[in-house]
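With one protein chain held back, the other chains of the complex are shown just where they sit.
On to chain A.
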Amino acid sequence: MTAHVSPQPESDPQPETGALVEADVVVVGGGPTGLAAAHFLAGHGVRTVVLEQRLTPSGHPRATVINSRTMELLRHLGIDAAVRRAGVPLQNTARITWCTELAGTELAGLDIIASADALMQRAVNSPVLPVICSQNRVEALLVDRLPDNARVIRGVKAEELAPTPSGVRVTASGEGGRPLVVEARYAVLAEGLHGSLRETVGLEQTAATPLGRLLDIHFSADLSPWTAGRESALYWVLNDTVRGVLVTVDPVDGEWLLEIPALSADEEHRYFEQEVDHHKLIEAAIGKPVDAIEGLRIHSVRNWVMGSTGLTSWRSADGRVLAAGDAAHTFPPTGGFGMNTGIQDAHNLAWKLAAVLRGNATDALLDSYERERRPVAEFNARHSETNALQKRALLQSDADPEFARNIEEHRPHFDFEGQTLGFSYEPGPGESVVQDVVNYRPTAQAGHRAPHAWLDRDGDRISSIDLARTGFALLTGPGGAVWRQVAQETATVAGLPLTATVIGTAGSTAADTAADGPQLRDVNGAFADSYALRGAEAVLVRPDGHVLARLPGVAPRQELAQAVDRIVTTGLMPARAEVLS
């Protein structure tokens, strides 16, 4: 068998096994984290090779929630619309339902977008909405749209990772073929929970006590007779045979996941240690006999341990190997953070690798990756664990009229815009990385994601979050024209492009736009409100969309030089550097 390379133009020679492939970065693992890493790295001009042992992506849906921050990143890759089409728009699944059986009594419901106001509020926070789209579909789209300077080599298993004078050498084997060798400056291990290379470079796993095991049944069926009029993302079912959740994967084509946690030793035995009739479990969840469920077909059954794992360190001692995604952290699925956190790890890491590879930042910048991402992953782990325990208690409670009374307490499990958009890097002492799980409050303070605001250019709308997608961006108000001059003198920061954009006030018109005046206009005052810039002040945004520093604009050149110097030599956020040094 030969290795499969995709996507490559027909005429491009495929590397044969036994060949030596050179790259800037080698990524081990072509799951969502590895594929996203390849996109983000390639976007910064980094030649990337992904090694994936599976010949074809798994058809099992696994994760289904794409949160708003991940959708923003997919928007920058130009695949948000395709993901939305491949998935279920939130407005069709903006509800969570609890019932005895799908066809039985409804016990409670939670509306995530209950009102027009709630939807309008979401639209203020981000240019995208979260989407329910299964992991296998997202992976397929990521593979399909991979740029030319990134390639995925399928059907090869990375067996060994060894240091070289200038980086790493990964030896991989294809079935029956000679080994494929990839030499690169850095390796990203996106090998998932079960990958074996981390251990070999001294990255040791840690694991909290598992919260139980989950049975996962992927099936097709027309369930519309029982979902019509109350379409939900999740239907939790509580009856004597099944206590679990029916996850909507594709309601139009009728694709579902039934996830049943084993809540006791007895259930562990019932679900995993003896022959279980999966059709019977589906029957019990729906509350109808199999022959009354149209088109019922089971595709795959998996089980997995629900719990959090981590690594003692995310970076090898020699600095050449970094872990990301499930390889660095796993959580229970309650909250849907697994895939999202992995993709966002890759986004944080990509520009740093690009800067270091170009020789414009010291290696210390890469230490900021774990320093920034680990606390976010740990917060997501704790939150997912809390959710899991609460759901377990709820699943064990009586399915009686009392059930609905405290349902509102479960909102943070399903409604977490404050967590997805509001997390910050290197928060001040005593501050949490997330201030409020449910409610997002835009702020352009250092460490936070630079908030979204619509800006107008001759009738076209551009989001403020689009200004830093390929490099560093200075965002300033009408009083900050000087920053354009500064950016012209300093074309790059850490080897990545720097731009400066002057944003006019909401009331200004095209006539005010002199040659050196505002290039964009604040559409509805949201930019002024959330960035709260005074006079010549500017916000310096990193290529991953997080605010690096607020620069007062009193001595602009010096302020920029200082901020840049800190990040390229220590990787520290300037605002926090004072506190930490």
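The definition used in the following text is that a residue touches a chain if its C-beta (ideal position, glycine included) is under 8 Å from a C-beta of that chain, and two chains touch if they have at least 3 such contacts; residues count from 1.
Just so we're on the same page, contacts and distances are computed from a predicted model.
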| item | value |
| --- | --- |
| Protein name, per the UniProt record, of whichever chain is missing from view ("Fumarate reductase iron-sulfur subunit", "Electron transfer flavoprotein subunit beta", "Dihydroorotate dehydrogenase" or "SCP2 domain-containing protein") | "SCP2 domain-containing protein" |
| Sole residue of A:Gly229, A:Pro289, A:Pro401 or A:Gly507 that reaches the chain not shown, by the stated touch rule | A:Gly229 |
| Selected from A:Ala103, A:Leu119 or A:Ile407 as touching the chain missing from the view | A:Leu119 |
| Sole residue of A:Val128, A:Leu203 or A:Ala536 that reaches the chain not shown, by the stated touch rule | A:Val128 |
| Touching residues (missing chain, whole complex) on chain A | 85, 89, 91-92, 113-116, 118-120, 123-124, 126-129, 228-229, 252, 454, 458-461, 523-524 |
